[in-house]
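The full complex has more chains than appear here; those shown keep their coordinates.
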Amino acid sequence: MADSRFRITELHDLPEDLRERVGEIARKSGFVPNIFRALGHRPAELRAFLDYHEALMDRPEGLTKAERELVVVATSGANHCTYCIVAHGAVLRIRSKDPHLADQVAANPWGAELDERSRAIADLALALARSPEQFGAADLAKARAAGLTDDEIWDVGAITALFAASNRLAHLTALQPNPEFYLMGRENQMK
Amino acid sequence: MADSRFRITELHDLPEDLRERVGEIARKSGFVPNIFRALGHRPAELRAFLDYHEALMDRPEGLTKAERELVVVATSGANHCTYCIVAHGAVLRIRSKDPHLADQVAANPWGAELDERSRAIADLALALARSPEQFGAADLAKARAAGLTDDEIWDVGAITALFAASNRLAHLTALQPNPEFYLMGRENQMK
Amino acid sequence: MADSRFRITELHDLPEDLRERVGEIARKSGFVPNIFRALGHRPAELRAFLDYHEALMDRPEGLTKAERELVVVATSGANHCTYCIVAHGAVLRIRSKDPHLADQVAANPWGAELDERSRAIADLALALARSPEQFGAADLAKARAAGLTDDEIWDVGAITALFAASNRLAHLTALQPNPEFYLMGRENQMK
Amino acid sequence: MADSRFRITELHDLPEDLRERVGEIARKSGFVPNIFRALGHRPAELRAFLDYHEALMDRPEGLTKAERELVVVATSGANHCTYCIVAHGAVLRIRSKDPHLADQVAANPWGAELDERSRAIADLALALARSPEQFGAADLAKARAAGLTDDEIWDVGAITALFAASNRLAHLTALQPNPEFYLMGRENQMK
């Protein structure tokens, strides 16, 4: 089972700026996430993808980091995207300090039992993810009723949009999650 | 988060025959799977459920035990059933000796990369699981072309049918997986 | 047109306990319903199926017998299951003493005009039958608002689950209704 | 349960030409089919509807009369239109001289076991009925491979189109089938 249907680019074959950026991620994770190996043969696209990802996932205001990952796992679950479920499920376990949340949200994003604010975030993301033509004022009203600000609503919507793209890149390439992701965030529970 | 939306019945409150059967399962697993606690207030239904489950999941001929769990995880993934994905995902990890297969099949049962026979089993199950009115000769022909016998096709179809019921019982009750299931079959990889 | 895609087992070829149970049904109906002839080559499965069916369809408390058949016909209509529509449609005509109800519910289970309680029962069943991942608190709230107790809600949900299985067994086998079913419950109207 | 959500017009209140035409139908059937009572308050629309219906359902060339009713029952089954299923189901029983065909096609138009030509007719109708945006060359090729001429294909398509309208008028009005329809074409079997 190849990591991608298309050509893989290893870290050392990336242009210098990307080698540095992806290398920094690899140092933190302990491995090069396969998404970067799969996108590497198109440096301009990888660069824009990284920038977009950072702008939305590392933004200091608005949603918390765990909430951002919740949006990712909910939409990736709805889109049946294996790579994003496994990789971002790992990050959600770490960010939320909850070893079960990611599996529950990925399995059934519509039904997972969440506190009111988290449920509103997931519902907003799901409304935009699968039938965007039906997205409208009613969805926004429910989000606002749960206390989400316009800035937070934008965060949810924009992350959902980015992962609509990201999920499809993973489906296009049949991208395989790195083995390390499967266990991240589960360990501390296992002593 | 309650384990079920309805009344829970603990092992010691079950009628004797069920206490023994479920007790035996609990001894093997180390805990009482929540499905039995959730169904326990209706002993006749639990008894029939256990019988049906044994008849199909412990049958010595036909599909292997891992293949039976593959059918369960594929259909439960398609039906977004959290309990069955987490609980039978654990069993599939153990039966298949593959720590990643269950997560891949649950995340995207249509797309998971499987060997030809396993793919044919999953495809047959999925055809019957979600749009049964479209199930027909073409689905059977594909299964037979992949070498499945009529006895094996029945196994796939009957297990899919049983978990169409089982998934819905879990959705009805908002059944929570026991915490132990999340890690089963992942451990040996974690030294 | 064969009665099933798979092997048929006649009454006299069933194991003794099943021959007796199915024989009893045949004596009452005047014929052996094809579902038993189609499942007979797997006695353990047929036994569990019969037990489950009796536990839910002959239960003295909770829903009335006509209401149980309403659940079956509504979900079988939504699942386009010919055998269950024709066979249980016959039983619904008899139990409800209404010669038109079954045809109306089978044709359009979402739209059939029913009294408030029956409509709530059908709606609950339909919510669980086709998109179980979306089933949730809102569906339960509507059922309770119509006066359904938790015990009755369980009945609706569990019967829907059993016929999710039953419908799929019928689709798997391309099960044909016995000719007798088409006219049962219509006759008294025809003098 | 009213026969229609909107105003009913009885035979004697129709304009003369319609009174004559509908009266002729009523003489043959023994009753005034409710569709005419429901459309009667808009004589120009009823007139056009009758003309369109006659042009397609009484056309002497092309499909046989039973095949025309097969198209109606298949698309009405797919559209869950109670009035058209019950009323045209009755006509199909009479035209096809088969007391079970209509119930089988209405219950599951995709799966009903039909001879090759009838199956091709039903498949063509269903392709156009529910996802017309996907209708295309592949559907026509299958119809031609089964021996349908362009004239017959037009018949199937045009009848499907007319009943796309007719089904929606029945859904709009919550049109009830006349009681007589339920039993028509079943009687000769009941001596």
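Structure notes:
Labels A, B, C and D are assigned to the chains in the order they are written; within every chain, residues are numbered from 1.
Simple rule for what comes next: a residue touches a chain if its C-beta (ideal position, glycine included) is under 8 Å from a C-beta of that chain, and two chains touch if they have at least 3 such contacts.
Source: prediction; values computed, not measured.
Here 4 identical chains are displayed in place, and the whole complex they belong to in this file is assembled from 6 copies in total.
FYI, only the chains that are shown with their structure count from here on.
Although subunit B and subunit C carry the same sequence, what matters here is overlap: shared residue numbers make up over half of all numbers found at their interface. Counting C-beta pairs in contact, the chain pair with the highest total is B-C. Distance between chain centres (mean CA atoms), subunit A to subunit C: 43 Å.
Chain geometry summary: the mean Cα position of subunit B and that of subunit C are 23 Å apart. Chain contacts: subunit C has residues 80-81, 133, 135-136, 171, 174 touching two or more partner chains. In terms of which chains touch, the assembly is arranged in some other way, matching none of the line, ring, star or all-to-all patterns.
Those chain pairs judged to touch are A-B, A-C, B-C, B-D, C-D.
By the touch criterion stated above, subunit B contacts subunit D in their complex at residues 133-136. Partner subunit B is touched in their complex by these residues of subunit C: 5-7, 42, 44-45, 47-49, 51-52, 54-56, 59, 79-81, 128-129, 132-133, 135-136, 140, 150, 154, 157-158, 160-162, 164-169, 171-172, 174.
Those residues of subunit B that touch subunit A in the shared complex are 1, 77, 80-82, 85-86, 99-100, 103-104, 106-113, 171, 174, 177, 179, 182-183, 186-187, 189-190.
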